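Every protein chain except one is present and positioned as in the full complex.
Chain IDs A and B follow the sequence of writing; residue 1 opens each chain.
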Amino acid sequence: MSEQKNSPAQGMTAAALGFMRDDNEKFSPLALLTGVILLVGTILTILRFTQGLGAVTNLTDTHPWGMWIGFDLMCGVALAAGGYTTSAACYLFGMKKYHSAVRPAILTAFLGYAMVVVSLLYDVGRPDRLILAYPFVVQQGTTSLLFEVGLCVLLYLTVLFLEFTPIPLEWLGFRKARNIAVKLTLTLTILGVVLSTLHQSSLGALFLIAPSKLHPLWYSPYLAVFFFVSSIAAGLSMVIFEGSLSHKTLHHRMGRAYLEEHPPLILGYAKAASLVLFGYFMVKVVGITAGDNWHLLPTPYGVWFLIELLGFVALPCFMFAMGSRNKDPGLIKFSAVLTVIGIVLNRLNISMIAFNWHLPLDERYIPSWMEIALSIYMVTCLILVFRFIVTRMPVFDEHPDFKEHHE
Amino acid sequence: MSISRRKFLGLMGAAGLATSLSADRAHAASTKEFTGHPDSFGVLHDITRCVGCRSCEEACNTVNKLQKPAKPYTDETVLNKKRRVTPTEYTVVNKSVKEGGPVFWKTQCNHCLEPACASVCFVNAFQKLPNGAVVYDASVCVGCRYCMMACPFEVPTYEYDDPYTPEVVKCTLCAPRLEKGLLPGCVESCPTESLIFGKRDDLLKIARARIEKYPERYVDHIYGEHEMGGTSWLYLSGVPFKDIGMREDLGNKPAPALTSGALHVIPMVVALWPVFLAGMYGMAKRRDKIATEEKAKAIAIAVEKTENKAAETLSRAMEKAKKEKENILKRVERAKEKAAKNTLSQNSETKNGEDA
Partner (left out) sequence: MDNTIHTLQDFMLHTESNTYILMGVYLVCMVGFWKFLTQKDEEQD
C-alpha cells in the first residue's frame, strides 16, 4: 500500500490520528500537541483525584452539572449513535450493502461509550461507588431516569463489547470464539437498538424534572423524543463525517469492500439523515406550539434557539437533500459536520446554556480551562485508541481468513 | 452472552424483589391519589415576624456540630449580600429592603411532600419520613448530584472540596432530635415565634386564620401549601413571595409526576420495540428469500428457453438432414432406375444386332 503524507491542514483530529501511525517515526508538531494534551490531562487527572472536584471544576451548588456531563456524557452518547443506527440498518432493515460500515461504527460507539463511562468516573463524587455499581447492586432508585440511563449504558456497553469482540478474535485467530460471537449478531443488534432507544431518549428526559430551571423553549414534555430522534441524525452524520476523516489518514488500511461501499453508503446515509432532520424539525416546532412559546422567539434566547433550529437542523436537512440528489459528497460531508455541531450545540444548550437561565450572569456556570482540557484529553485518548485498533485489527478491511462471513 | 444476561437479571431480580417483597402494603386509596403521610410535622415560617437576628443559624450550627463561621452570628453585615445554604450552613437568613422597611426570611430545605431529590436519586438515598423530614443517606450516595439539578428550591449543596468522601448536605428537619422528642434547633431558638413547629395540617389552619384575621398584614398565599405538590415548610409573608426571591412559578405538580410519563414509556419500548425490530428483520429476510427464489426461477426459465430453442434447432436440423437424406436416397434410386433402363435398352439393341 502506498504511504500517505500528513498535510498540516488536516486539523487536530487528523493530527492525533496521525500520531499513532505505525510508520511514523518522525517528531512532528502534531505529535508534540498530542503529547502536550496527554501530559496536561494526566496532571489534571491526578489533581482531580487528589484535590477533589472543587480544585479543577467551576461547578457550584446551583450548577452541579458542567462540561463533563454536558459535553462528555450528553454529546458522547449522542455522537456514538452511529453504532446502533448502522447495525440496525444492516442487520435488521436488510441494507446489506452497508455491511462494511458496521465495524467502524461499532468500534466508534464502543470507544465513545467507554469514554463516557471514564468521564463519569471523573465527574461523580464517589467514583469508587460507581465502579461497584451501587445503583444496581446496593440500592435501586428505580424512579430515577438516571437509573434507567445508567442501567442502559452499562448493558449497552456490554452489548457493544460483544459486538466488537469478533474484531480482536479474528485478529488473534480464535476461530471458535469468534464464530460464537458472530452468531449472537441478531440478538445483540435488537437489544442494542432497544437499549439505545431507551437511554438516548432518557438523557433528554433527565431534564423533565426541572421545568423551573430550563428555558421553556428547550423544556418540553417531548424532550425524550427530541433526544432520540436527534441521536439518529447525529449517528448517521458521525458515520459520514468520521468515514471521510478516516479516509484521509487510514486509506491504506481500507479493504476493497469498504472502499467500494463507502460512496453509495454516504449517499444513502445523507438521504436518511435529511429525512430524519425533516421529522426532527417538525417535532421541535410541535414543542414550541405545544408549550405556546412563540412569543419567546423574539427574545435573545429565542434568537439563539432559532439559530440552533434553522442553522443546524433545517439547513443541514436541506443540504443533505441537495447533496444526495446531486450525488455531491463534498456537500454531504459539510452537512454532516453541521449536523454534528448542531447536536453538540443542542446538548450544551439544554445542559448548560439554557439551564438556570433565570439566574443572573455572575451566578452562571462557565467551565474552567481544566474541565475543557480534560474533555479534550478524553477525546484525544479515544482517537488514539481508535487509531491503535484500526491500524492493527480487521475493522476497515476483512480478515483474509474470515471472508466467508460477508455475503 | 446468555451468562451475562442471566447475571444481570439475577441482579435485577434480587434488586427489585428486595423492594417489592417487603412492599406487601396496601395503598392509601384505590384511586392512587396520595396526600402524604398523615399527621406529619412541619414548620410555619411567618416572615413578617422575622427580625434577622440569626439565632436560628447559630442554633443550627450548634445542634448539627458544623464548622463555625469566620464572622460571629451577631454580625449583621453578612445580611447585606444574598446568601444560599452551603455544606456548613444548613440554613441562612436573607435580607431585602422594601418600602415598609427590611424584610428578613429564612431559607433551608422545604421538606417536600413529594421530594424531587428522592424522585431523581438513582440509589434511592433520599427518603420522606412519616414524621415529615426528608433525609439523606450518605452511605449509598454516588455523588451524581442529580438531586441538586432537580431541586426546585436549589437547596442541596455538595462538598466539592472533599476529594475522597464528598457528600450532599442539606437540612434534616433535625430528624434525630425529632425522634428524641426535641424541637428542631432553629425553631427552639427563634425568639420572635417567627418559626412554629407542629402538624402540617394544624399549621395550615393557623396560617389561614392569620391571613383572615390580618388581611392587610399578609399576602393571601401560604407558600408551600401547593408548591411542587406541597412542602412541610410553610411560609407567610407581607410582601409578594417573588419579590424576595421565592419562586411562585414552580407549579403545583409533585415532582414524581413530572417524570412519570417518560418512565411509563420505558416498558412499552422494551415490550414493543423488539417485536417491531424482529418483524422488520423477518420481513427483510423474507424479501431476500423471495428475491433469491425469483432469481432462481428466472434463471430456470431462461435456461429452459435456451434449451427449447436449442432442441428446436436441433430437431429442425435433423429433419432437414433427414429430408436431405431422403432426397439423396430418391436421387440414388432414380439414378439406379435410369441405369437399369439404360442397360436394358442396350441389351435389346445388342440382341437386335445379333439377329440381323
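Structural remarks
In the analysis below, contacts are C-beta pairs under 8 Å (C-beta built on N, C-alpha and C of every residue); 3 or more make two chains touch, one makes a residue touch a chain.
Source: prediction; values computed, not measured.
Across B:128, B:145 or B:170, the single residue that touches the chain missing here is B:128. Contact with the chain that does not appear here is found for just one residue of A:28, A:45, A:187 or A:244, A:187.
The hidden chain makes contact, of the residues B:138, B:271 or B:339, with B:271.
Among A:62, A:87, A:143 or A:293, only A:143 touches the chain left out of the display.
Residues 5-6, 8-9, 12-13, 15-17, 19-20, 23-28, 32, 34-38, 113-115, 118-119, 124, 128, 130, 229, 254-257, 260, 263, 266-267, 270-271, 274, 278 of subunit B touch the missing chain (whole complex, contact as defined above).
If you put the missing chain back, the residues of subunit A touching it would be 140-143, 151, 187, 191, 194.
Just so it is clear, only the chains that are shown with their structure count from here on.
Annotation: 19 Å between the Cα-based centres of subunit A and subunit B. Subunit A makes touch with subunit B in their complex at residues 49-55, 57, 59, 61-62, 64-65, 88, 91-94, 123-126, 129-130, 134-148, 150, 155, 158, 162, 184, 186-191, 193-194, 197-198, 201-202, 205-206, 208-213, 221, 223-224. By the touch rule above, subunit B contacts subunit A in their complex via residues 1, 4, 8, 11-12, 15-16, 18-19, 84-86, 116, 118-125, 140-146, 148-150, 152, 154, 156-167, 247, 249-251, 255-256, 258-259, 261-263, 265-266, 269-270, 273-274, 277-278, 280-281, 283-285, 287-288.
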